Every structure is written in structure tokens, then in C-alpha cells.
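With one protein chain held back, the other chains of the complex are shown just where they sit.
And then chain A:
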């Protein structure tokens, strides 16, 4: 993550920027495009620093070194360059995997189909001067999100339908031109932001016969103005989370919107999928943060005429845009709320004797509406996993201290190491209030048998979020595949859904012939007044299976979620992966409403990614 240390030490130092004042006294910030990073002329080179068939930066990955120890490469993260001694044992014990059995990716990106081009469209596009590319690598890079099946196929060197070309608009007007041309020539457009979708939203519909153009918003990454009087910022939708946050930080502000994917995901993507951030308890989810949206559709531009903080003007048109998943148009500019940067930040953690107590505590915290910026509860398996990710300790003293803590919790307090679970906390605000708040939360936790377990554990918990995606790539090198998914559920159902979905995964794996027991784990990641967001992870060793991806049981797991009163999605969206359940989720009439909006806004299905409906 970005803020690994408590004192806002920014770990990533690439992407330099300019900072200045606007004529009206607002702040403006602009990213400087340095040669070698994202030059305007060939914006396609993002894949040089990013993996094309895995998660994140090319220089950052887990590997088992020659001694068989796990380490994390690169310099970007706090864990980078460190040895993780516990990971190998955990990996082998949990999955029955062996370092002897490797499944390296097949590095073969030449098998991409030649592009289907709409010559007239290409000709006219050329005349606008907007950069575009038909390069195979560029196209493949934008043909997928990060679902397991997508990455698995890439590693096997299999490519389905990929976009036929990529365009890089530089501003709102460029997008207007592109959408006009696409409508004129009947070309299919698929908006592309950060590429972190996990709902098959970026997959090209195989039945699409028209030329597919991936509209990459990455060049629209400026903060156009900052309004300190109203605490808003007007931002181009292609900006990725970490840049937005860093740029605002430089002028003493933040949006506070930190989805786990914030290193790579873009503002436009957040709006299009109804994203949720880790610190929503203070700052709100994307729908609470957005003040104004500009979106280009085949029917023209949709936006509101003013920036009033709340309006009673019929159904909020923003809610047609948020969650439209690229089926209606391209979000180009967004006005967002900003906040002064918090003075003080503090991590924390609480150990509970069992998951039930932990959930009860979170429920009480929500009831009293005193949730810290973030509060997350990991189950026992994830606690163990987090433990396995502890980097090598430098001094005997720390390891002695760790041993002492463990002794205290398991022997003195009588916690069962196979049942205890841990909540991680993040407090934010001015120092005094944070300390007060902290005490309040720890007092509640104590009522549920919770023991404060230190800042370090909390911090490591949050780090886990950012590296877990990298870990999946490591697993895939050794016959282990995994996936995650989320839901939201009323409080009274939380425990039941956690138990049942985990059990369902185990059962399905067994029934489908998975030889080794899977890792099936969950955590409660957000609290609301009326419920919580639950995140599930599962992974298993697929040696001996002919079609491992088929065995991942996402379908069964989602059925189980729905049968247990969970929602279809809390923040990942529907995409194509979950659209079979849309009708029962929103009812026939609801479906008709959405459909009629689509029919009006985009009658020719220019935005033809076929998500959602």
C-alpha cells in the first residue's frame, strides 16, 4: 500500500508532477509526462512497468529463492526485498503444494488474432490526431481484467476475442469526437480505466462482429481545479487512485477514497462500478463523494447544471451513471469532495477468542456508530495467513517479544490458536480525537473478549490487502489457484453467511475432484448501520485436475451467498460474471427500467461490452 508507515511516508516515488495556483486562487496540479514513463506519443508503454499476465508492477513479485525461502522483489512496497520465512511452510501445509511442481506461464503473446478494422473509422480518427494503436500487445493488455479465469488463460497463452485497436483520448473533447465517430461508423467502444475489473467487465463479447475499440482513459489524468471554499476538486476520470491521492496530498488535501485496487484503478472506473473505499466510514463510498459527473454518451453529454450538495429533482441521474459499467458511455470528468488531510493516523488491532465474538464486537461498534476509518475482521485462516507473511525479524529481541505475546494470548488468556481471529483498525483525525476514539473502540472490544494486539499487527493486516493479489501469481507458479469475491449482508446473517459460503466452497471442491482441501477464508471488511461487507478468499491446489478453472465454484459460492441473504455485489460490480442473477436481484420491472435507459441512451449498442444487463 501507499501509506505503509504511520507518518505518510510515500513509498512510491515515480510519477513526478507540477503544482501551482489557478487564477481563481484554487490549486491546480498536473502530472508531467516524462519521457520513459508515459510519453504522449506512445502511451501504450504502461505494460513495460506492469505485468501483462499477472497483477501489478513487473518488478514486484513473490518468488521462492534458491534456498527455498520466499521473498518479495522490487522496491515499491514495505515488504519489498524482504525474506518471508514462514510463507513456504504455510504454503506447503495449507495447499499440499510442493516447490517441486512448477507451472510457469507460457510466454507467448503472438497468438493474437489480427484486428478487424473499420477503415472509415480509422481514417477519420487519424484526422483528429488522437493517438491510437493496433499493436497486439496493446490490445491484449486491455482485453482482460483480473478474474482468475482471465489471468489463467493469459498464462496458458490463450487469448479470446481482444479489442481491435486502442485509442488514447487526452481530454473530454477527444472523447466526444471518438464517440461521435464510433456512432457514425457503428464501432463498438469499450471504456478502459485501470484494468482492475474482477467481474469479466473488460472481456470482449465473443459474439461481437463489429470492430472493437478499447477507449483507454489513462491520458486524462489531470486535476483540473481544486475549490478550497467548497472543498471539491474537478478531476479527469482517467486518473488512478494513488496519483489522485498523492497530488491532493501535496496541497494538503485528500479524497479519502482508498479501494484496495487504488494503485491502479481509475476514478472513472470507480464511478462506473460504484466503488467502495477502505476508509468509507469517514469519507463515504464513491456515491457519497461525487458532486458532479460528466459522461459522454452516443446521445450526447450528460451532466447536471449545478453543484448543489443535494437535489430533489426526480431520480438522481448520477445513479444511472454510477454502476452503469461502461454500458452507457464514458465518464470523462468528475467533481469530487475533498477533505483536509488528517493530522494523525494510527493503526491498531484486536485479537478475539473466536470469530463470533469478533463479529459481535463489530456489530456493537456499528450500533454505536463509532467505527474507525477502517475496521476489518479476519477469520482464523486469514489470521494464520497474515502470520505466515511476517518478514524475517531483525533482532532476537523482537522474536523474543513475539514469542512472549503469543504465550500471553494462547496460554495466559486461553485463546485457542485455531479459533482466535483478529480485527485490524485504522484511526484518522486530530490526535486527541484519535486517541479518544481508540479508547472507545478498545473498550467495546474488551466487552467481547478482545485484547489489543498492537499497531504492528494492524498495519500488517492492511499490507496484506495489497500484496495478496501478488501472491496469487506466486500460487499459480505452483499449481495453486485462488479467487476472491465479496458481498454485503444484514448483520444478523453475517456469521451464517461466512460459515455457509466457506463450507460450500469446501464441499464443491471436494465434489469436483480437487485432491487437496482448499483454503476457504473470509473477512468482514466494512460495517454499516444495517449490515456489513464480507470478503471471501479461496484457493486450492489443482494438481490432477484437467480443467482447474471450472473447479473454482464461483457460481456455487454466489448461489450460496444469495440463498443466505447476501447481495450480488457490494463493490465489484456485476460485469458479465454475475449478470445471470441481475433479474432476480432487481426484479423484472427493475430490469426493464435499466433496459429502457440503455435503449434510449445507446440504441445502437455502441458501448457494447454487454455488462450488467
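The definition used in the following text is that a residue touches a chain if its C-beta (ideal position, glycine included) is under 8 Å from a C-beta of that chain, and two chains touch if they have at least 3 such contacts; residues count from 1.
Heads up, the rule we're going with is that contacts and distances are computed from a predicted model.
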item	value
Hidden subunit of the complex - UniProt protein name among "Small ribosomal subunit protein uS17m", "GPI-anchor transamidase", "Dihydroxyacetone phosphate acyltransferase isoform X3" or "HBAD protein"	"Dihydroxyacetone phosphate acyltransferase isoform X3"
Hidden partner chain, touching residue among A:82, A:136, A:562 or A:613	A:562
Identified contact with the non-displayed chain, of A:88, A:387 or A:493	A:493
Listed residues A:146, A:504, A:523 or A:610, member touching the removed chain	A:504
Footprint left on chain A by the chain that the document does not show	492-493, 496-497, 499-500, 503-504, 562-565, 584
